[in-house]
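The block underneath contains the structure these notes are about, expressed in structure tokens.
The other protein chains are all here in position, but one chain of the complex has been omitted.
Here the chain labels run A, B and C in written order, and each chain numbers its own residues starting at 1.
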């Protein structure tokens, strides 16, 4: 019997699993889950990953997180500073392996919307903006989208506005790039010939059926769909240690 | 009666006179005369000029020069470093006012050659290369070319190879930019409607006739041509102080 | 070198109504908040704001009615959520906010800093943001002249004024930014005028002891203003951390429709609201 694992911790662990050792990984603004995922990956299976902070520190000895993902304290004992324009150059050179991005809407082809609900000329809801999405989604080998509210208003047939490009909005050259979606219910990807969204993992306590029900389109199920691997106690301890104030829960309120 | 003033000192003083106060000025490689001219200008009539060293120091407290114009000791007590690519950006923004450039050949329209004597595919004489000439000559408001050997093999009707662009090789937009030539015999410019070389000053001990004779084309004479103003003792002292080893004479040997 | 030390009121005079301006820092780090408050006090109008990832600096100006147009990659309050005034005024159609992606903004600054009318970038293809930018005229699909690759040309962004809060400067404008630089050096080079507010004035001889620490040289700086706590409630690395409690107070005030009270208390500071004429 295991204790119930909190959703943010499950998501962090699932996001960390997307990082391979020696990967170069960047996080952006407003990104407590990505920061924790990068920290967990580095302390577990990816000790040699290159960690580029949105706060500009390279491989910092991060000891805790703050409400801002650009807080300069995140750079503690970094080996160097590396500006966002330099990280973007790296992406243009094809040397940024993984990026974490948010989304207010995602659709079945992996398009994301962070710009506006309704019409761009007369927004019903003004969203914060896509930050690096439009730039990085087509050119980064792996983009991990995290979504903390898996509902059929977020997972929609077609986004109101294409901020970040899914598979139907990409050049052929970038069709191979990988999009992975980590939500509060499971992990979705596009590893099928048609490049449409499929359920790869469902989090403990959730199910394929629940995800289907809370998705606003006909989502596929991967042949090898399974329960999301849960983090061990040492990982949960690590997360708690880095985020004693529970900043990671802020997106779930 | 005044003591004879050495040619390098006369040239330094004439070159310094081309700098106005508040000008932003850059020197390049192998440039003892420009370094001295910039130092003299700053200590005399242009105290607020922006001095950008080829060695990257901004407004250094230069105390002496060395055989290399990139010697890091030239940056003594600089207020900042400013790389050549940054200085080139400045030039592209139109904010670099004056640049000093060398030449192995100059022609009547102000074209310079630092690339090759003879044919580029089979050089009779391989020259060192034009450095920043081709880039800066058309876009810099004032380019000062210094030539230490005024002969009709250097001042030619037409250069063998256009490294730096004279008035006939420029866009109309850049016809207004100023080229000034300071040689060991005098100071030449192109301030006439046809933009061809004319004698503005002849150095003390030299004459319009001598310059004409040693120029390989029919050089004009400015209506107000006059003897080059000679530096006072304090300027000569300053030059000697900064260049005690006579590095400035090296190009005259 | 020319002395450029001046007062905050005078420095704010560099910003005309309708000006295109950008700020140093990012979200809650090293934003020039005291300068922003001075813009509000001076009742600036119709400002055109541009930045990669601003936060309270932009939202405060929007809330105070100083802004006509915003272009930002993302404008939000990090984990605290939406930028309240930005959201409200945008949804009411009181400000224009169509464009927004980080790289085209950064690249636009870089093009201006390099003295180029535009530079190419990758990415963007397929995003509706590109479509909008093509209509607006800030981005354009092009072919690389050598490889034929599809690239996005990004038009140079040359702000009328860039305002940067830094840790240190001398009275000539030799500036030391400590810690993360964001695009501040690029913005300073890109802008027509540069105002730098600093925690601390230091002497020119101090500057000369460590030229490698100078991040912006004097000749691209038009004004230096000694402004201790000038980024508050945002952070200033090596001086103070962000005051997240104050930021939450700002958000509470905006949520409760008490933003005017916030302005009175923290911007006008009891000096009475200036009536703009």
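Rule of thumb we're sticking to: a residue touches a chain if its C-beta (ideal position, glycine included) is under 8 Å from a C-beta of that chain, and two chains touch if they have at least 3 such contacts.
Model, not experiment: these values are computed from the prediction.
Visitor: Among B:41, B:55 or B:106, which residue is in touch with the absent chain?
Guide: Checking each option in B:41, B:55 or B:106, the one touching the absent chain turns out to be B:55.
Visitor: Tell me which residue among A:57, A:110 or A:186 touches the hidden chain in the full complex.
Guide: Final answer for the missing-chain contact: A:57.
Visitor: Which one, A:94, A:205 or A:229, makes contact with the chain that was left out?
Guide: Considering all chains, including the one not shown, the answer is A:94.
Visitor: List every residue of chain B that touches the chain not included in the displayed model.
Guide: 29-30, 32, 55-57, 66-73, 75, 81, 83-85, 88, 91-92, 114-115, 120-126, 128-139, 161-165, 169-171, 247, 250-251
Visitor: Going by the touch rule given at the top, which residues of chain A touch the chain that is not shown?
Guide: Counting over the whole complex, chain A touches the hidden chain at residues 22, 24, 48, 50, 57-59, 61, 75, 77-82, 86, 89-95.
Visitor: Need a quick check: the contact residues on chain C for the chain that isn't drawn.
Guide: Listed in rising order, the touching residues are 115-122, 137, 140, 142, 144-147, 149, 151, 153, 155, 178-179, 212.
Keep in mind that, in the parts below, only the chains that are shown with their structure count from here on.
Visitor: By Cα centroids, which chain is closest to the centre of the whole protein?
Guide: Going by the distance between chain centres and the overall C-alpha centre, it is C.
Visitor: Taking the mean of the CA coordinates per chain, how far is chain A from chain C in Å?
Guide: Inter-chain centre distance comes to 28 Å.
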